[in-house]
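The structure follows.
And then subunit A:
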Amino acid sequence: MSSMALEVKNLESWYGESHILHGVNFAVRDGEVVTLLGRNGAGRSTILKTILGMTSRRKGVINVFGVETVDLPTYQIARLGIGYCPEERGIFGSLDAQENLLLPPKVSSGGMELEEIYEMFPNLYERRNSPGTRLSGGEQQMLAMARILRTGAKLLLLDEITEGLAPVIVEKLGEVVTKLRNKGFTIVLVEQNFRFAAELADRHYVVESGLIVEVVERADLKAKAEVLNGYLGV
Partner candidate 1 sequence: ADPSAVKIGFITDISGLYSDIDGQGGLEAIKMAIADFGGTVLGKKIEVVSADHQNKADIAASKTREWIDQDGVTVVFGGTNSGTALATSKVAAEKKRIYINNGAGTSALTNEQCTPYTIHYTYDTVALANGSAKGMMDKGLKTWYFLTADYAFGYALEKDATNVINASGGKVLGTSKHPLNASDFSSYLLQAQASKAQVLGLANAGGDTINSVKAANEFGITKTMKIAGLLVFITDVHAIGIQNAQGLLATEAWYWDQNDQTRKFAKRFFEKMKRMPTMVQAGNYSSTMTYLNAVKAAGTSDSDKVMQQLRKVKINDMFTKNGYIRKDGTMVHDMYLFEVKTPSEVKSPWDYYKLVATVPGEKAFAPEAYSQCGNK
Partner candidate 2 sequence: MEIFGLSISALLSQLLLGLVNGSFYAILSLGLAVIFGLLNVINFSHGAMFMLGAIVTWMAGQYFGINYWVMLILAPIVVGLIGIVIERLLLRHLYKLDHLYGLLLTFGLTLFIEGVLRSIYGASGLSYSAPDALRGATDLGFMVLPNYRAWVVFASLTVCFATWYVIEKTSIGAYLRAGTENPTLVQAFGVNFPLMTTLTYGFGVALAAFSGVLAAPIIQVSPLMGSNLIIVVFAVVVIGGMGSIMGSIVTGLGLGLVEGLTKVFYPEASSTVVFAIMVIVLLFRPAGLFGREK
């Protein structure tokens, strides 16, 4: 089965007056893992936010599991089966860690169980009764990732999930993503950590100034190393 999970055509987006995306095109098939790479400020996070309708204005075509979503409100888009892990983490201080974890409503069946998640992130189990924002930076990052695994969302938009995490945890996250991928999740990953991304993704998109300027298939990685280096300085 290889229908489209996400299809983005000529996507434009604005924050207030500033025009950030200028016509982004890309598509992700069911079960694929793709990354969005680019410099700071290139607009990668904005792509994810725009898909969910979280910028002030947008234009173009966004198909999520075959449903056209440009005119839908955020919550309805999310209910199509999207799990979003924002770059600023978005942990709720008025809820404790466990409440944070249980917060996102289930959007379909097949989400992970609480025990499974705690097993994956033992730190969270230990701190489950602390107010969310009292967790350490890295713990908050784990929590943000963990809470969308429960919901049964099949399309995950992950923004810089390795940021600020200890190398051991990054390694573990790599395993998690691999596992999710094997389970059939579709994942769009925004990453700075190229090494991390390279091992996981089927395809890489390079974003610059609100446009996709390069597509690199997994197989072509070696061949295009030079090009990538030019864009990213790897």
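As a working rule, a residue touches a chain if its C-beta (ideal position, glycine included) is under 8 Å from a C-beta of that chain, and two chains touch if they have at least 3 such contacts; residues count from 1.
With respect to how the candidates were assembled, all candidates are chains of the complex that A comes from, given by their letters.
Everything numeric in this text was worked out from a predicted model, so none of it was measured.
Only one option in 1 or 2 touches subunit A in this complex, and it is number 2. In the complex of the two chains, the subunit A residues touching candidate 2 come out as 52, 54, 73-76, 78-79, 82, 84, 86, 90, 92-95, 99-100, 102-105, 107, 131, 148, 151.
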